[in-house]
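A selection of the complex's chains, in situ.
Letters A, B and C mark the chains in the order given here, with residues in each chain numbered from 1 onward.
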Amino acid sequence: MSTTASTRTVDTVERATADSQATQPWAELGLKADEYQRIREILNRRPTSAELAMYSVMWSEHCSYKSSKVHLRQFGVKQPQTDALLVGIGENAGVVDVGDGWAVTFKVESHNHPSYIEPYQGAATGVGGIVRDILAMGARPIAVMDSLRFGAPDHPDTPRVVGGVVAGVGGYGNCLGLPNIGGEAVFDDCYQGNPLVNALCVGAMRHEDIHLAKASGAGNLVVLYGARTGGDGIGGVSVLASESFDSTGPAKRPAVQVGDPFMEKLLIECTLAMFKAELVEGIQDLGGAGLSCATSELASNGDGGMRIHLERVPLRDATLTPEEILMSESQERMMAVVAPANIDAFMDICRRWDVLATVIGEVTDSDRLQVWWHDDLIVDVPPRTVAHDGPVYERPFARPDWLDARQAAEPTPQLCPRPATGADMADALLTLLGSANLSSREWITSQYDRYVLGNTILAMPDDAGIVRVDESTHRGIAVSLDCNGRFGALDPYAGAQLALSEAYRNVAVTGAMPLAVTDCLNFGSPEDPGVMWQFAEAVRGLADACLELGTPVTGGNVSLYNQTADTAIHPTPVVGVLGVIDDVRTRLSIKGGRAGDALVLLGQTRDEIAGGAWVSTAHGHLGGMPPKVDLSAEQALAATIHASRGFLTSAHDISDGGLAIALAEMVLRNDYGVDVTLPVELDAFTALFSESVARALVTVAAADVDALHAAAAKQGLQCRTVGTVTDSGVLVIDGLFHLTAEQMRSPWQAALPAIMA
Amino acid sequence: MARIVVTVMLKPEILDPQGAAVRGALGRLGLTGVTDVRQGKQFVIDIDGDLDSQREQLLQKLAGELLANPVIEDFRIEEEQ
Amino acid sequence: MTAPRVGVVTFPGSLDDGDAARAAGAAGADVVRLWHADTDISGCDAVILPGGFSYGDYLRCGAIARFSPMMAAVVDAARDGLPVLGICNGFQILCESHLLPGALIRNNHLHFICRDQRIRIESTNTAWTSAYSAGEEIVIPVKNGEGGFVADNATLDMLQADDRVVARYVGVNPNGSYRDIAGITNESRTVVGLMPHPEHAINSLTGPSEDGLGFFTSVVRFLEGAGIAPAQVSA
């Protein structure tokens, strides 16, 4: 029977002032000597063990962005002029105006490392965390997406990670009743020990319902509601426990958290009911750093201070010490600031939804965050110093010396022989269709509920997901999440821009207008100057491109230290683009078009295969320069499709695998055939497999072809009819090869199940 | 022929939403004084012949890799008579 | 005459209650939202138990919802002939409540599956399927992790013989259900349990088809007095 925390001697502010010289385990907590020194200066004494716990976790890389901050500032500095941005970087998530008084908030966040240790729970709690971020803005979550990266398809550990992660994303999202409307799934050796699980959530609200994370109004109550607090994700602080307490020391603390989607569903419904009844002055989700983060951020964003009575926090594990309670990352918890006059109504709603809620403190007119443990004052700090004035590193960065060699290794025909005959090209296409990265995603996406809520207009395997925001006006939003890590490995600046370019295009081909951006920057160790350079380049590239496209970065997340030993993952800046579609009934998709329609190729094709799907599948080659970034061409493509959306019968973007894969996907999706005549000025292989940007295939009735050409000409966009839709069910490339839908479907459908078998 | 029973339980410090749901339901249905409920899995494995030490070892290993994830779960192996 | 009142129950963890309400409304019903903790069905002429994960489905799907006060009221009313449609989790609740025979277990392939599913309407003489024609094939979403319908052979034979199999999966059996059963009805043919989701197929903009609307128009017709034909017992 371990003694409960309350009976232990606690390290108080009084004690800290008295024996100011006591040695503390700041290093074990990941603080640097100078950081510990700064804490002592801020407080004019040594921190108590509780304060030390708070600072150490809030000043960690994960919470303070100390390595990335100096670079992320560019998203603000280079922010494009736009009236759409209602709330920008710095809040739980950004908010954009989508018209008719509707606001939409969206953000992507990573849960990479936990998803390797315990794939199901790691992925599940990743979804749970981002949904609470969206909820905390005042929005009803309306959809989720997931961008996944796994190791080699044939590695023995891959099925464990894929199976667990996919079941976890589905298990949590399905149980919350949020439609999954798209994402990514990529296999590459570089992610073997470092799978990436990036989850995105979108929420919608009326402008006037936007809520912010701030604690204002002295006398207002601080309420913690949702799950009880357990020892989740606090392995680190146990050193404190053993240090500050004589007794047997604390019980083992779990490294992995288990999610409770049912509790989160109750949390969503009860929080939305509170918003509706206008009972909430300020609100914050509890995620990384738990109570330390929520209390210090709320207090520091507000106009006063805060007093917390920590012993009131409902516990799942009575042996937790105050330090551990402050740092616990137990899931499915929220914190609200509520006026005393509203507290009864607030509690009634919690009772109705059977959600545990406890007043654990109040807003004060001081400028301090004070935490009490029974009658002892154990934390007394200026909240801003915890939440916002964390250390900022100017980490050294340098262009890696190996990059020149890599960029010089262009996949020339000599280095990477290309298929020459029609038969060879047919085989190349079949190989791509059966590859881990370009085959049907159905094994994954069929485990996600796409229909719940009844507003899903487009979802997997469409180019972008679309959800209806307003049933009466038919207004909706489109979202796409994209990245090609190989491009990042060849040139991180261009790689980030190409990720944006692709996401922008995927949104545009639905007829929606791209509006704003969120991003999740997955990189290796910032302590490696080469990796730090890749990071800096990627941020610079993304910021520059967002400025040019007029789509502001509204928020996102950074995940560093994704590496095993000294090999880092490819720079993987996953970019999410959100667009608006004023009438979802006008949306375009790959589905549509009938026999006799003209098949039209929009955009210009160059000889660009470096980093592309064919060269990596056929030759495992990674070298050369990625496709040329051409953002004005992307804008021209978007404008052309938007202008023609009234008469186009279908549209599909061209990216991984080039024209060949795009054509195959159209045939497979529509069970029709196409007769294609390739442009003559290019060699057939380039025409089929190049991955030049700013291209799309559209179908259009013969009568409207001229109108389309006119619309493209107006934008200075190349536009050429390359074939016609037939009812043959065969993909015909004149003079080269033809493949039936069935020939293509079998390898395409077999690949993922084979990996998982 | 031997029958081996492998019981897998979430570690005590790990949240057990399933157990919590059952505890709530038992309470609502009038069973008083329930202080905790944990829900686990049980695998009943029938094997030809008897469990020689080599197969026993392999089973030990597989229980910790396939049937349970030691990061969040404990497991127990018993041979039924 | 006034439109029939169709109640949609919300349990903690219900997810498709909004969709079910939308569908019933589209069929011309006057929709009433019912709360699991309330004890009467507030004058509803029919009730829908929607899909979702009531109480997280942590124990056994529907096992805990079955004991809610609202279910006590629904069970009583159903025994007196109240039309009840249980969709997915609602079907599981109906089985747990013994309003319908059999049970639903983990999909045979062990994955949650969401797909557009072809089903055949096997019996049109229930309160919820009269708008279809016998043998009609429709495509509506199926989405479940524990949708495998099981029962002992005697029960399966009885359901067959009494024309109480309402719908069967065609082509793919998505969850290993015995005899491809996707939905069944009770003796009085007023209570129907269905694993697929008609409420997600009332408009081709948001669903794979509009084939699902018939379940809801059927009950409205039934309540407006159309009634149901006697069971066509198969020879």
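Observations on the structure shown:
As a working rule, a residue touches a chain if its C-beta (ideal position, glycine included) is under 8 Å from a C-beta of that chain, and two chains touch if they have at least 3 such contacts.
Keep in mind the model is a prediction, meaning the values are calculated, not measured.
By label, the number of copies of each protein chain in the whole complex stored in this file is given as A x1, B x2, C x1.
Assume only the chains that are shown with their structure count from here on.
Distance between chain centres (mean CA atoms), subunit A to subunit B: 36 Å. Of all residues in subunit B, those touching 2 or more other chains are 17, 20-21, listed in ascending order. Shared interface positions of subunit A, defined as residues touching 2 or more other chains, are 260, 262-263.
Contact residues of subunit C toward subunit B in the complex are 55-56, 58-59, 63-64, 67. Residues 12-13, 15-16, 18-19, 22, 52-53, 55-58, 111-115, 141, 143, 145, 197, 199-200, 205-207 of subunit C are the ones touching subunit A in the complex. Of all residues in subunit B, those touching subunit C in their complex are 17-18, 20-22, 24-25, 28-29, 39.
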